[in-house]
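A protein chain is absent from this complex, but the other protein chains hold their places.
== subunit A ==
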Amino acid sequence: MDSLNSLIDGFGTALTPMNLLWAAIGVLLGTAIGVLPGIGPAMAVALLLPVTYGLDPTGAFIMFAGIYYGAMFGGSTTSILLNTPGESAAVVAAIEGNPMAKAGRGAQALAAAAIGHFAGGMIGTILLVVLAPTVASLAIGIGAPDYFAIMVLAFIAVTSVLGASRIRGIASLLIGLTIGLVGLDQMTGQQRLTFGSLHLADGVDVVIVAVGLFAIGEALWVAAHLRRSTGKPIPVGRPWLGRADLKRTWKPWLRGPVIGFPFGAIPAGGAEIPTFLSYVTEKRLSKHRDQFGKGAIEGVAGPEAAASASAAGTLVSMLTLGLPTTAVAAVMLAAFQQYGIQPGPLLFEREPELVWGLIASLFVGMVLLLALNLPLAPVWAKLLRIPRPYLYAGILFFAAVGAYAVGGESLDLVILLVIGLIGFGMRRYGLPVLPAVIGVILGPAAEQQLRRALQISDGSVTGLVNTPFSVTVYAVVVLIVAWPLIGRLIARLRGGRKTAEESRTVSGG
């Protein structure tokens, strides 16, 4: 009940004319940027960060929520009409949505995706309202060792679960941690990796790292391999659904969020795995199984709802624990830090107006998204024809605006470029970008918690594992680390000598 009252207060905040305006601008900008090919939600959010600098925190985060959901919806439009998913979560939308569009059912595919996002976002946000205060109140008693354990879990999960190669994930994480070290030590004021530079003593701004790795790195990487012939988007009319389609889609819309939400909340869960799970589920349950792969509407509706709900799940761990589980959440956390706000269990107590205003604006944003995007879809589709030189020049341009707006110093632009070149190299050699960003954001916080925990225990290492919570988290960490070994062991027991031989040759990273 308590959270219901807070939510109503939140609506009071979100529904003021000014905040409604920010939400609407956020949704429109987010969709527009998300539709642009080559820009996924993480880059969209990073590029749009500077737009919110001049606002008060509440307005900024209301706008942000709109950008986030808008960018996700925009991404699926690109997948359906162009068959080129901007990010892995939108791959599934392309599998079924693009054949539908080719068969002249693009309008239906877009409608199924839009309403799927709406349903997933609604259900996910309701779960967020129910769960987040509970998680926050449970987490309110946790101390430094627990925080450190959670951050270790985040580091391990992001390097082990995502990507193809563990060693490359760890390399990326260490690069991030190194960048995070630059500046004054938070506890003693000792200069680290500053090389006497006054500018570096302030540390490298997280926003610059995120924009550099996501936007500049990507733009340079694409520039080096620019496809000279780009695919032609399929023209589309106003999205709508007939009765037969509605009958096929309403269950997937409800099932998707159930799969998506939990994955969003766990470290390194993200939207990629649940969208595939939802796709497989819908395929198995469908009466039109023969249509899958050729344009089955269930295959668009379910996964899109799952993707949206996982975005809401991401917010649970981000707001209550300060733990970013996806790239977008990492960028959002950077935005919080920009305002000097530390997400965590205390956030709900200290900044109730901001948190509940943000949550209420998620509902508002979703309604706006549905109301705007269904009629505007043909306009968004036109954005797909933007000439590629303008698109990537524009990314560089806005990345520069963002980095310069942080502090108004042109040295920041040079740092941005250097980090962008690192991002370029990482893409070339298959180092995932996300662990680096997580390392920059969580590294300093993890160090502080570690030192605090050891200070309390007077230097004894047992101070890190003296709570049930931290022991549980470390058990999960051990499980994740040992998982490939366990898997290999099972394969060996099951498959006998032949499989064992194979797995030995495969044991590289």
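Brief remarks follow.
By definition in this document, a residue touches a chain if its C-beta (ideal position, glycine included) is under 8 Å from a C-beta of that chain, and two chains touch if they have at least 3 such contacts; residues count from 1.
Keep in mind that, in the parts below, contacts and distances are computed from a predicted model.
Set against the options "Phosphate-specific transport system accessory protein PhoU", "Membrane protein", "Glycolate oxidase subunit GlcD" or "Tetratricopeptide repeat-containing protein", the UniProt name belonging to the omitted chain is "Membrane protein". Contact with the chain that does not appear here is found for just one residue of A:Arg168, A:Arg248 or A:Lys283, A:Arg168. Only one residue from A:Leu7, A:Ala46, A:Leu82 or A:Leu315 touches the chain missing from this view: A:Leu82. Contact with the chain not shown here comes from a single listed residue; of A:Pro17, A:Gly189, A:Gly340 or A:Pro468, that residue is A:Gly189.
Across the interface with the omitted chain, subunit A contributes residues 37-38, 50-51, 53-55, 78, 82, 84-86, 88, 91, 163-165, 167-168, 170-171, 174-175, 177-178, 181, 185, 187-193, 216, 218-228, 230, 272, 387-390, 392-394, 396-398, 400-401, 404-405, 408, 410, 413-414, 417, 421, 424-425, 427-431, 447, 450-452, 454-455, 458-459, 505-509.
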